[in-house]
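Before I ask anything, here is the structure I am working with.
The complex is shown incomplete by one protein chain, all other protein chains being positioned as in the whole.
Chain nomenclature is as follows: A, B and C, assigned in order of appearance, with residue numbering initiated at 1 for each chain independently.
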Amino acid sequence: MAYFMGVDVGSSTTKGVIIRDGVLEARHILTSGVNYRVAARRVMDELLEKAGLCLGDVACIVATGQGSANVDYSNRQVADLRCCGRGIVRIFPTAHTVIDVQGQSTQVLRLNERGQVINFAISEKCASGSGRFLDIIANVLQVRLEDIGPLSLESKNPITFTTGCAVFGESEAVSRVSEGVPREDILAGVHRALAEKISALVGKVGLEERCAISGGGGRDIGLIRRIEERLGVELLVPPEPQFVTALGAAIMAEEACEEEEGA
Amino acid sequence: MAAEQSKGLARAREVYLDRSRRAKELRAEGKKVVGYLCIYPVLEMVTALDLMPYRLFGDMREPITEADSYLPTVVCPFLRSCLDLGLKDRYDFLDGIITCHICDVGASLGGLWDYAVQTPFSHHLDTPHTLHETSLKQEKAMVVGLKEALEGFAGRTISAPALRNAITLHNQQRALVREMYDLRKPDPPLISGVETVRVIKAIQSLPVQEGNQLLREVISEARERRDGPRKKSARLLLWGSILDDTALVEMIESLDANVVMDDTCVGSRGFFSDVELTEDPLDGLARYYLTEIRCPRTFRSRDYMEARKDYMKDLESRFSYLHDYARDWNAGGVILESVRYCDTHGYEVPGVEDYLDSVGLPRTYLEHDYTEGALAPLRTRVQGFLEIIG
Amino acid sequence: MTQQTRPRALNRLKSMYALRAEVDKMYEGGGGSEEERKPVAWVMLEGWANPILNAMGIRTVYPENYSSVCAAQGLATPFMERADAEGWPSHLCGYARTCVGYSSRMVELGGEIPPEAPAGGMARPILLVGSGEVCDARFKWFQSLGRFFDAPVWTIESPSPSLRERLQEDAYERNVQFLVDELKAFVAFLEKLMGKKMDWDQLEHTGGGTTEINRLRWEINELRKARPGPMHTRDFWSAMSAALYRGAADPEGITQGHRLMYDEVKERVDRGIAGINRPEKYRLSFEGLPPWHSLGFLEQLADRGWNFVIESAYRPGRPVSIDLSKYDDPMERYVRRRYRSLDESLEEDYGPEEAEIIRKEILRDGTSRRLGLRHIREYQVDGVVLHILLSCRAASSGLNLLQQRMLDTLKVPALVIEGDIIDTSLFNPAEALRKAEAFEETMDHYRQVRKELGMPW
Partner (left out) sequence: MIRIYFAGIDLGSTMTKIVILDEEGQVLASVISHTGAEHRRLANRVMEEALGKAGLGIKEITFVLATGYGRINVPFADQQITELTCHARGVASFFPNVRLAIDIGGQDAKGLKIRNGRLLDFVMSDKCAAGTGRFLEVIADALGLKVEDLGEISMRSTRKVTVSSTCTVFAQQEVVNHLSAGVALEDVVAGLHDAIASRVARMVRRLKVELDVVFTGGVAKNIGVVKALEEHLGCAVLVPEEPLFSGAIGAALIGKERVMQALDRGEVLPTRERRLEEATFFG
């Protein structure tokens, strides 16, 4: 029975999964650091280690994400948008809209039942619409990533950022702190800003009843609630949202083999 | 008329903050409300048919979400905001809408509005871009076209007396606005820049008679007032594109400066000359709306039919009124403001700067993206400018 | 890299090169000495000025086109940076900013053509002819050049009413009369400027000469409906300038060039040869103005089997024979030959039945969902690329609506790519390719949808 590997080299983290019969055999995540090649190698070693396999056991490997070109051991590269779609329908077969909040950018996808991308919109060429904005602020507020969401939910009145720039948002957060603004209001301010940008993207591709969230943003309950408020729907949240695209890549690997057999 | 205690400036502030209230009241009483874009639609004819003209504005305090599906982010955020509000049903009390060829995006807004917002009645006014003799004829035809469309919509025709009366009423409004602007000439001015924006926006949200009443109240109140603006080191003239929110002027006046005069379309632009009562009233209206409104969207040239062109003289013919404003209102500096992606004002800036430099008026150019938050960084620019001219 | 190992993905037309070469004749170093002695006017591309100026013995040069020439050769940026330095806001039209920078440089050199100017450069103008058509930049930009040139600026006014207003029965005749008067005023001005009278027979010639060129361009486009598409949009763009900018100056030459192009395309159709050297996986239309600086990007898409078989911009109108016999005023003949009523063109383009539906829709809604979609249907495209231009409001503001209409009525999806006609800093090929890959799935999906709905492609 064949094994398939998906590797997603993202801007901040690199994720990999191995599946067999569509069942998850192993998964691993690590920070991408300053050399994607190294990250890609390490994630492969870890995966094989965990699954107790050697590279030869893996029938096909698909690389995706913005660093996918650095996965020198992959059989093919596939755009992360497509992998994300494949991954999400494997987890939520009826989800036809996905909000994928990545470090580098935020993208909203419309999918058909096969998980194929039938429409999509991507946040603009500026990080203020991406998860990085959140990382930056959390970092300067010294809030651990897992605490961001819960803390933000305590906010009574979220602040409004005067700058569109994620980097300036940092210094603005700093000065708001010095004015004695509570951290939760600042975080909630970021969440609200992101939710607004995201709902605009959703407006472009159209909102489906069943809407899921993936990517690092899917672990942030604060962001999720804000988006739900704006869109008026309950989001489907996968157990491990950050692995959705890697999973999709593995599924793509599976499909690739089937094609070749078919051909 | 609904129960209203407050008068004058307080009333203006009320209307500014809740501008659709009066329109909705009157609509409940059976009056039809006609929205209009920019200041080119011929309001006199709307008034003459006993319809209520209601100017379309955006809201820079409201994030644009819906409009993204219709207008890309690279177009004028003011117009995107207008459409956004339309899509969010904030203009659902309008019975009709008049758009005009104010600019490329403005021209396409009509079609988008028809497609996505679908106000029952709509008409597009194709105001010519030049002052050629032929253009005046064309504008007249456009005015006639609007007249017929409005009459069809209202189900009655405009009688000559009614139109004359409406022209008189709107001329009165223009005169009253100029009278109010005179109260900005003293130092300190009796009315602040912020208050002026509120009043102008208010009268563009009320029937003309009520607007005139409000202006009279404001004028008499301001003449008497003790709580007017403080004396500041700088008196400024503000030139630029649409400013339908007090935020920018508020920021400027929070510094050591008073905005004492403006050339913007939520300011003096629509009020500084009158419609001439001609034999056929439509001639006077056509001439006024084509030639008297000094928005850069119209191509003006001193050298029409001339084989030679003199740049500085051309600039003088186009912008000397700014010099007059600065002189009469004793302004020591000019702030040139434009909303990002406004092409017509954008192309005008170098010429205005050349002219102001030639007459020795200090100036600075501010570009904003029509969000309240983004105004904050401009503070240091304005303060720096004040330190230069101070 | 595939490009080295395999033949280039784009299959260019030989006949295109000759036409493309024609364009350089507009600029210095081309055109021949007789042509070069003539005074030069800088003109916006529009329906009216060019033949009139040529008939008056004035040479016409098109800064819009010249800016795209600069961009295509990667030479636009320094000019645009100059425009920034001169204080023109950086969100303005890339064509305009390039031209402003060029003008500023020219003044710095005392009116001389900058040595770094591609294609020999544009000579100093005696006249700037702007236009009220298409976009605001086309009259504001030339006006703002006053800082550099004392050449007079004339803006040709032309009516651009909304669709509903254009259907009013008196509207067409009124606009014709308006144009006749406006253009006569323009001629009067030119006569004053040049100190000589208009040669009306010459106008009949320059004004009529482009009709045949237009007919040929139309016929060529008809051939492009074939499967596989015989002519890629890149060839269309390369050739189109000749017809648009040189047609009136050299009717015979340009006509001949298009005859040859017609024959070449016809032969490709007969032999089933495509505009790309790859299997035609997807047929596309390019909506909006081209990214002149990054046309190589189309090679990468062609390599994926994307064949751009048609485009929205600069498409020739259907040739019609108009009976001008009852009009003896030469200017009126000139206007009526080129200016059609919306009623007529709807009938010609959509046939009586659909035209009637469209007319009804326009009168009711002010617009019709069917407009602007005919080529999508007739060329049976699988998808379109919408090029949103960060420096052009006019070409970008309608695109999102078009996108929705295409999806609603024809089930044809659109890929939105943000870029610019000139400014390279705004275009990200890697990002665009990433989107393109995902978009292939989208096109596959809607192919299926159209099939299920029993649509013809």
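Everything below uses one rule, namely that a contact is a pair of C-beta atoms (placed from the backbone, for glycine too) under 8 Å apart; a residue touches a chain by one contact, two chains touch by 3 or more.
Everything quoted here is computed from the prediction, not taken from an experiment.
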- Query: Touched by the hidden chain, which of the shown chains?
  - Reply: A, B, C
- Query: Looking at the whole complex, which of A:T13, A:S32 or A:S74 touches the chain that is not displayed?
  - Reply: A:S32
- Over the whole complex, note the residues of subunit A touching the chain we left out. 11, 32, 34-37, 66-67, 69-70, 104, 125-127, 130, 132, 136, 163-168, 171, 174-175, 177-178
- Task: With the missing chain put back, which residues of subunit B would touch it? List them for me.
- Result: 374, 377-378, 380-381, 383-384, 387-388
- Message: Across the whole complex, list the residues on subunit C that are touched by the chain not included here.
- Response: 81-82, 84-87, 425, 428
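One rule holds in what follows: only the chains that are shown with their structure count from here on.
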- Taking touching chains as linked, do they make an open path (line), a single closed cycle (ring), a hub with spokes (star), an all-linked set (complete), or other? complete
- Query: If you count the C-beta pairs in contact for each pair of chains, which pair comes out on top?
  - Reply: B-C
- Task: Report the most central chain, judged by the distance from each chain's C-alpha mean to the global C-alpha mean.
- Result: C
- Maximum centroid distance from subunit A, chain identifier (CA atoms): B
- Item | Euclidean distance of C-alpha centroids - subunit B vs subunit C, Å | 35
- Note on the structure: Per the C-alpha means, the centres of subunit A and subunit C lie apart by a whole-Å value of 42
- Message: On a C-alpha centroid basis, what's the spacing between subunit A and subunit B, in Å?
- Response: 46
- For subunit B, jot down the residues that touch at least 2 other chains. 69
- List, in ascending order, every residue of subunit C touching at least 2 other chains. 418
- Query: For subunit A, which residues count as touching subunit C in their complex?
  - Reply: 78-82, 85, 112, 116-122, 124-125
- Query: Okay, in this complex, where on subunit A does subunit B touch?
  - Reply: 124, 160-164, 196, 199-201, 203-204
- Considering the complex alone, what residue numbers of subunit B touch subunit A? 63-66, 68-69, 73, 369, 373-377
